[in-house]
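What you see is the complex with one protein chain gone and the rest in place.
Here is chain A:
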Amino acid sequence: MALSRRLTSRSTLISHPLSAAFNRFISTDTTPITIETSLPFTAHLCDPPSRSVESSTQELLSFFRTMALMRRMEIAADSLYKAKLIRGFCHLYDGQEAVAIGMEAAITKKDAIITAYRDHCIFLGRGGSLYEVFAELMGRRDGCSRGKGGSMHFYKKDSSFYGGHGIVGAQVPLGCGIAFAQKYGKEEAVTFAMYGDGAANQGQLFEALNISALWDLPSILVCENNHYGMGTAEWRAAKSPSYYKRGDYVPGLKVDGMDAFAVKQACKFAKEHALKNGPIILEMDTYRYHGHSMSDPGSTYRTRDEISGVRQERDPIERIKKLVLSHDLATEKELKDMEKEIRKEVDDAIAKAKDCPMPEPSELFTNVYVKGFGTESFGADRKEVKAALP
């Protein structure tokens, strides 16, 4: 896809060679840049937002860096899985990074995100650290869920990241419940309940959507349409592949999910919409390079040509890289250095996580109940009864 971009900012600043100003850290230049999304938005029952997205040098560079970090993390997880350090299920997000990044750029940490099992990068975007990710993937004590959750159960309460769920579709009613709580507490925040094209056929989605629309909840349903529900292509699973229209009476927007700026614009639009008018569906047209999980080679139901074709034409990181280079925000070499630095960061985190011990055996029984079984209760005479059953 050809990139079209428009430069409307002061050209003097941009033409200045940034290699001096740009050291290995993200440039703090906040000169606004306007980027045009690659594709127009397709809307259902609403007016699509404009294609021009406000951005800045800092944002462009941070997009590149974080996406490269996410990509590197997922590739590293791939090798760790093959080395049998990560067991069980491992669902990788490479190819879909633009969705995580664009969404984070449009919202605050008060807005909640809940997703399914492809959650490593979203966790990172919400503020999780690489060390926590790898420790959890390897089942170590310092993992974000203390080693007891695994790949599919990453959570970060303080940044309103609600996980990390293994059962397809079950997180959407949870997400609408979080939106309900946000409305109940009169917080001006929204919830992004993410799911895939496979989960879009779950009944509980429509149940939750009905309630959200009925009660005017600030919930945004985000369908990450990577066109394959595990091994089943979307045209074999869904009669209507227009997931953004599935809401019927709920407005929807179809977004190019490989374009981080389109995602950012759409999420911003959706947040404003949800706070005023109730639920909205976003369909992110995206793609995953790996198979459904590490046990799936990913090539039995699609051709390698298709995968490499998407990688060449629509890769989100390449897109940002081209933008950065064309706006002269950094040189090739600097970006390469950045990538090397990222690789080192990831390797360091892995090494540290490998050193982390496994959880204590007593951890088996912690957190099953809150505060163990101890209770306090009292009869009508207000004398206390303390019970501490095993």
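Heads up, the rule we're going with is that a residue touches a chain if its C-beta (ideal position, glycine included) is under 8 Å from a C-beta of that chain, and two chains touch if they have at least 3 such contacts; residues count from 1.
Here is the rule we use: contacts and distances are computed from a predicted model.
Peer 1: Quick one: the chain not pictured, UniProt calls it what, "Very-long-chain enoyl-CoA reductase", "Vacuolar protein-sorting-associated protein 36", "Inositol polyphosphate multikinase" or "pyruvate dehydrogenase (acetyl-transferring)"?
Peer 2: Of the names offered in "Very-long-chain enoyl-CoA reductase", "Vacuolar protein-sorting-associated protein 36", "Inositol polyphosphate multikinase" or "pyruvate dehydrogenase (acetyl-transferring)", the absent chain's UniProt record gives "pyruvate dehydrogenase (acetyl-transferring)".
Peer 1: May I ask which residue of A:P49, A:G95, A:G163 or A:G198 touches the chain that does not appear here?
Peer 2: Reading the full complex, the residue touching the unseen chain is A:G163.
Peer 1: In the complete assembly, which of A:K109, A:K148 or A:R302 touches the absent chain?
Peer 2: Of the candidates A:K109, A:K148 or A:R302, A:K148 is in touch with the missing chain.
Peer 1: Tell me which of A:G102, A:G125 or A:G177 is the one touching the absent chain.
Peer 2: Of the candidates A:G102, A:G125 or A:G177, A:G177 is in touch with the missing chain.
Peer 1: In the full complex, which bits of chain A touch the chain not displayed? Write them out.
Peer 2: Given the touch definition above, chain A has residues 112, 114, 143-150, 153, 155-157, 162-167, 170, 172-178, 180-185, 203-204, 207-208, 210-211, 214-215, 366-371, 373, 375, 377-390 touching the missing chain.
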